[in-house]
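With one protein chain held back, the other chains of the complex are shown just where they sit.
What follows is subunit A.
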Amino acid sequence: MAIRDIVVNPSLLPVLNLSAETRDQCMQLLAVLDPSADSYSDSEERALAASKEQKQLFALLARLRGLNRDAILRVRETKQATAEARQEIDRLHLQLQNLYYEQRHLTGEIAACESYDHKYLALPLIPLEEFLALHPEHRESDEHDLMIARINHEHAEREKLEQARQELLKRKQALIAENNKRKEDLASLDQDLERFIDVSLCPSEFRTMLLTPGRPPSPFRRSSKRSISGGLAINSNNSNSPPTLSHLVLYQATSPSSKHVLVMIAKNEDLSSSQTDPHPDYTMTVSTPSPRPPPPEKPEAIRTRFKVIAAFWAVIIFLGFPIWWKTTSIYRASLPIPEMIDWADGKTCRPVFPLEIRVETPHLPDAEAQHLLRTTQHTLDDLNEFSAHHLRLKLSNDNVDEPLNEPADTALTVRLLPQDDLINPKSELQHDTTQLDVFYSPNQIPPLSSSNPPLSAYIAGELQQLFTEEKAIIAQILSNSHASSAAATSQPSSTMLSSVSPQLADSIAKRLRRSMKYADTYHLAFSLFTPGTEPSSWDIQAAVHDYITPLLQTFSPISNFTVDTQVQLYATFAPTAPAPEYDESHGVWTLKPEDLSAFINAAEWPLSPSIGPGPTINFILYVPDAAQSPLVVKDSLATSWVVPQWGGVVLLNPANGTQLQHLSGDALQAPFLTFSHQLLTLLGAPSTPAALPFRLQTLTRIRAASLLLSASSTMGSLARLTESLPSIPIPATVAASVATTLSHLTSTCEHLRRGRFQAALADARIAETEAERSFFEKSMVGQMYFPDEHKVAVYLPLLGPIGVPLIVGLLKEVKKAIALRKARKAT
């Protein structure tokens, strides 16, 4: 029963009931199993009943466990709810404590405020009655306003008093200064006086002098305002205005006769002019001297300083800045940049070479000649595949259709000559003119009807062959240059050169590499070298005149030449060069072809690379020693070779091993013919055909083309250079050179198009010279690598130390001027 009293929670009641029931069930089971209570007949029946009771008991136990779990969970929930509730209560409690604290603090503050002791309460103000008497308008206002008014009144009063005090102080200072100055004056006067007494005056004179006021003696230069009286002079107020300040200074002057004279100097001075105080009743006593500030600067001193600074700045502004501007500004003449780039890219001019070929047909009627011409031209056009270089046939007698004042140069003259007993036509190139003689049998004259007669084909073939090499060279030049690759993209170089055999192309490239770079002037140096003493002379003048000069004259439109000669004896091989070897089979001394480059002893043989402006072409005639003669190149047995871009060498082996003392003109003939040939090669003339005038013309065209391209690319380089380096100067001469170059390039192009190659070359030479001059202008490169940051390093070390004091001085003056203006505005 007790437990029923304790547990009252309704949720627990079923647990109690169920546990009671379970207990009953247990009791029943026990009863069933009790052997003493023999309610069952046999044990089997009992076992059956027991198991039945047991099952019921298990069911009850299971229910009881479930209820137990529920009860435990419920307890947990209850505990949690309790904890939360307690937290809330704690929080509220803390809040309450804070509020209590705040309340106490505020109460304390209020108390402090209430008990604050203000200064105004202690101010020694004038009494209320007096104030009200002074300011009756405050009689009605409340106590607070009244107090404010009283304090303000007090403030104003005090400020007034302070100002008055400052003024008085100032006056005191001025008077002290004045006093000291006077004292100094008197001291110096004392010195002067002493010396004066020492030097010149006897006591009696001194006395009379001293007793004569109004006539100051000469040493006292600045004593005009002072009166000096002897003896005991008392300040007697006898000056016009009342004396405001008097000094009594006692001096002891020593006379040479060691007589002591007591001099009292009274100084009366009207100070009213120097005083700022209008009231003369101001007096003060001289206090003990204190360290004084330096005397204020006089206005004229300030003015002088201003003038000095202005003088320096005037020099800087009126002379310094113009000089700076003049000497450091970079002059950049304007260049026609786009035009120059266009030239370099080949956009402006595409070089063409229309060669005019005149056909002379003295033995043909006009119509037939015309027909032949037309068909030949047709065949030629078919054969040609390089459009820049083409041949134009023209009859020699139809000059009338040339409207131009300048006719085109004739590249070649073809003369058709009838000759009997010829089966096939035959041609012959004249060696001394540009004339091709074509012989034909009269029966080969094509009838007017035939479209492709054999004679035309023959002439065309001949012409084509004559110009093959030139065409190849020009094509090579054009394709080599950057410009033509841009211009001729439409026709790749392979197709241009398809008619040219690879061997020919090779040899052309080789010759181009071998030949000298074009120059306006070449210096030819003919040197005779011999390892011994002989030969020591040669007929060089005659040889040059006979073999070289005619050649040079024909080349004169292309370049200028100078000729130098020298004879060098004892010219030995370089020690490193391999010595010639004796070849038994031929009975000659041989040089290996690969050693030829070491043949010239560049270190010892005096072969000047630069005789003047322009390259030097060296021609060396080497006469070997009799012991090493004959000397030839191995395998080929040649006695001459060309050194690419440098010159030529000829070995002259004296006949029969005899040594020559003098090389006569005859002996020189062979070597000089070789030299002239080498010269042609070195100058870049084509090797075919044999006719010199023809080769010269070809060379003219080649040179014109290469110069045109080189000058154009120089222009492009210059344009790119000036654009990429904005800080380099461009002198006016460069601009002039560029203008000249461009105009000559234009006329070169024009001449080329019209087939006037001589004129084109002349213009191209000028263009090239000017282009080189403009590109290599010396004054342009000076500042090329001078970045702007370096300028600081240039300017600062010197100008910094000079500039800082000047700038500081200027700033000080400006500041002072501004302050002065402000002060003036304020007053």
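In this text, contacts are C-beta pairs under 8 Å (C-beta built on N, C-alpha and C of every residue); 3 or more make two chains touch, one makes a residue touch a chain; residues count from 1.
As a convention for this text, contacts and distances are computed from a predicted model.
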{"item": "Listed names \"PIG-U-domain-containing protein\", \"RBR-type E3 ubiquitin transferase\", \"DNA-directed RNA polymerase subunit\" or \"Conserved oligomeric Golgi complex subunit 4\", with the criterion being the UniProt name of the chain not displayed", "value": "\"PIG-U-domain-containing protein\""}
{"item": "Which residue of A:R76, A:K298 or A:K825 touches the chain not shown here", "value": "A:K298"}
{"item": "Per the touch definition above, residue among A:K181, A:R374, A:H662 or A:K816 touching the missing chain", "value": "A:K181"}
{"item": "Residue of A:K307, A:H586, A:H662 or A:R821 in touch with the missing chain, whole complex considered", "value": "A:K307"}
{"item": "Of A:V7, A:A670 or A:V794, the one touching the omitted chain in the full complex", "value": "A:V794"}
{"item": "Hidden-chain contact residue, picked from the options A:L48, A:V315 or A:L417", "value": "A:V315"}
{"item": "Missing-partner contacts on subunit A, residue numbers", "value": "177, 180-181, 184-185, 188, 294-295, 298, 301, 304-305, 307-309, 311-312, 314-316, 319-320, 323-324, 327-328, 782-783, 786, 794, 798-799, 802"}
